[in-house]
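Single-structure report; data block below.
Apart from one protein chain that is not included, each protein chain of the complex appears where it belongs.
This part shows chain A:
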Amino acid sequence: MAQSSQATGGLASVPALLQRNATLFADKDAYREKEFGIWQSWTWADTHKEIEALALGLINLGVNEGDFIAIIGRNRPHFYWSMVAAQCVGAVPVPVYQDSAAEEMEYILSHCGARYAIVQDQEQVDKIIDIQDNLHQFEHMIYIDQRGMRKYDHHQLHRFVDIQEQGRAAFHELSGDLKKRQDKLDYDSTCVMLYTSGTTGKPKGVVLSNRNVIESAKNSSEFDNLNAGDEILAYLPMAWVGDFIFSVGQAYWCGFCVNCPESAETMMTDLREIGPTYYFAPPRVFETQLTNVMIRMEDAGKFKRKMFHKYMEHAKKVGGDILDGKPVAFGDRLKYAIGNVLVYGPLKDTLGFGRVRVGYTAGEAIGPEIFEFYRSLGINLKQLYGQTEATVFITAQPDGEVRADTVGVPSPDVEIKIADNGEIFYRSPGTFVEYYKNPESTASTKDAEGWVATGDAGFFEENTGHLRIIDRAKDVGKMADGSMFAPKYVENKLKFYPDILEAVLFGNGKDHCVAFINIDLTAVGNWAERNNIAYASYQELAGHPRVLDTIQTHVEAVNKSVAVDPMLAGCQIHRFLVLHKELDADDGEMTRTRKVRRVIVADKFNDLVEALYAGSPTVSTVTEVTYEDGRKGSISATLDLRDAKVVSTAQQVAAE
């Protein structure tokens, strides 16, 4: 793709955007942080001064162009300044997850050869001191929080404020140098380097240029009409590309204000106080908030509870349509307006979403019920699909075309193609420069023409042009009749039911699919309690006929929704069983991050899979389990195997 080397309006770097904002939005707040119970704020003019002082201090300390500076801490204005100050002096900021263990930090710091680190507090200082012997290039550390630091040897350890002070003192000697360095920055110079967590192997350093960051920020800001009046709350890890784009890229491009919470625990209170207009959260955050609301409503008075449920019912019916600007009857609109005064408005305020104009969720599939709940309240929650290598944006949902099961249309300037095996490839101005010091990985991910492999499989819906993600490409297989087998797509649908904790779908190369299901002990246990069903163990509850009935209705509902899609209709579940034990990382059935290890599960429970395909009504099995202390034991069980109704489609006739 032809890329212009000319930046938009001569703004070729983040420091250049800072210069612009310091004049254009001089008296407008750029950063706020709650400290000592009060929101402290810095205007763009203040921010410029802070960053300049720090940049001069860094030069004074000996930072060279091309050096790497690790940034380790929670979201605070100081760290955002540090990143921009590093860019100003021609160095490359490398934000690192602050909860990384010392060894992980060691890998990253030695891989990029960081000479400097700007860190939060004693905890991070201690970690780096621990690994310092193995970091040959490492020289100086700058810390922000002085607590407990007095006793440390300060030869190579500096207070943030002191570095700024030295920078101010050296203004006359060094400002010329700083200007020279800043003028050298262009669209191709490195803006930031972010390490991706990497599910396989060691983390890789993704190099993003100013072009990547500024073009992505510009396009996405225009897509959602973000402007200087917006407010965001920066609470997601600074080492994650999303935070960098929202809190640096878009914030500098638009000139909006970045608010930093007082601490991780006060995030919800701070969210409420700030009332951001632009908000991002992974599905997990929305889920937790919804659960909290529901629990609190259960505890509320009878009148309030009734009112809540009545109006939520109505919101479910028309809320989404009103938000999308679709025609809705006047009576329904009126009722929704009353609901807004009585329920939705106050609820949104409590959640801190009172002013949200644009909200995004991404990272994994979000339950449609959860998604619809927020949308029905009138919160413009949308989905996007992206990754670090794309500088976030690959697809996003435009206003008015929002659905729980797609990730939207290609973002502006992004080209997408789908390979024969279903894998998604993209090309955009945000496409990363390279993996640092890793040409092989760069070459295997990004081809000569700039197409990047995502590793995800998906397809475009014909009538809407929206992209749907099905699964990780390597997990996608083929059924015996050649139709697509996408286990995770079906499993996710099952897992959206609170009763179902895990599901594993089998069927690669077979003529129909079967599934294992794990019940969620908390949800099902709670249900059992309310229905006076006594049970002595997980196994007993999992095998209870009424539990099986409930699960069966879920499976059949999922079949119905899978069948809607002709491409995936073959993935309907013909038979299933509820496992007598929870899949567990101790038994090797899952990873420590709770991802099912398909192959191991298939192998270990081979007898059960065979029984499901053989069509037998019950099966007896003995399973080895590992206790937490490493001892081994075994559970024997007789499981009921159930048939589920499937929806017949044109190509396929139900087997049962």
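Going forward, a residue touches a chain if its C-beta (ideal position, glycine included) is under 8 Å from a C-beta of that chain, and two chains touch if they have at least 3 such contacts; residues count from 1.
Keep this in mind: contacts and distances are computed from a predicted model.
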- line: Record lookup, UniProt, unshown chain, options "DNA mismatch repair proteins mutS family domain-containing protein", "Amino acid/amide ABC transporter ATP-binding protein 1 (HAAT family)", "N,N-dimethylformamidase" or "Biopolymer transport protein ExbD" -> protein name "Amino acid/amide ABC transporter ATP-binding protein 1 (HAAT family)"
- prompt: If the hidden chain were put back, which of A:T23, A:N227 or A:S263 would touch it?
  reply: A:S263
Message: Suppose we count only contacts with the excluded chain; which residues of chain A make the list?
response: 35-38, 147-148, 150-151, 262-263, 265-266, 269
